[in-house]
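Only a single protein chain was left out; the remaining protein chains are all shown in position.
Up next, chain A:
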């Protein structure tokens, strides 16, 4: 580091340079000092365990005995002989494909309604954001279970309003995943806030010009709003996709950690959890976790590559 000589001598730090600390942290010790709480957390609680799990994924670690190296055996089994991996992948992909677009559309619709200049907007914004704050909590999942159970509120409403005798949505493999999708869509708060901010960025004069030219509202939406919003849509889509892949709490609570009935809510993370903590195959679970990292990475990379064809950053 040639720039070290410019470093201003500071209190508590030896100005001579040469020390390992000095060479490492160079001229901005204060900056690194402020970074330290995060850095310690990142190295100790994220990077360290992540590397440990990478090692464990090549072992047969069972929590109680020390791990033995088994090479790529875990990965080979996942790829060739694990029907539950396939089931979990199916459930998770279906969940991502259904919940992410629905949630984004819903969030955009609400954001557009808010953007028309509502009185008391901050209040409504807060109310509509509320489910997202509660969303991943245990209490909401328990509430969902009550709502969609056989004699829950949903069936009571169906019976009173339409005379339909509904099934127990939450414990029927035909519907259980969809109740979780609804739960996810209901938590549209954070993409909505971001959409709202994005909508505010669009210059009003564009709409004025379009109005003068006689463009319909629909045409304005597709020709002005949507193209100018693409960076925000892109951001939301990537974040929500990653979140959906990692969904865990609702399925865990609603199926009591079993992913049932009949694997219908066996999210990938839940399967991973079962293997690791339920059946004590921590090595295998680590391999599953790394495969999820690769899958999420691939999806994100694909999104970024495709972005060049549909995301407009220019004004």
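General remarks:
The rule is simple: a contact is a pair of C-beta atoms (placed from the backbone, for glycine too) under 8 Å apart; a residue touches a chain by one contact, two chains touch by 3 or more; residues count from 1.
The rule we apply is simple: contacts and distances are computed from a predicted model.
A chain of this complex does not appear here, and its UniProt-recorded name among "Multiple sugar transport system substrate-binding protein", "GMC family oxidoreductase", "Rhodanese domain-containing protein" or "STAS domain-containing protein" is "Multiple sugar transport system substrate-binding protein".
Shown as candidates are A:55, A:69, A:221 or A:277; the residue that touches the absent chain is A:277.
Per the touch definition above, the residue from A:167, A:203 or A:297 contacting the chain not shown is A:167.
Although one chain is hidden here, its contacts on chain A can still be listed: residues 11-12, 14, 63-65, 149-151, 167-168, 170-174, 256-258, 260-263, 274, 277-280, 282.
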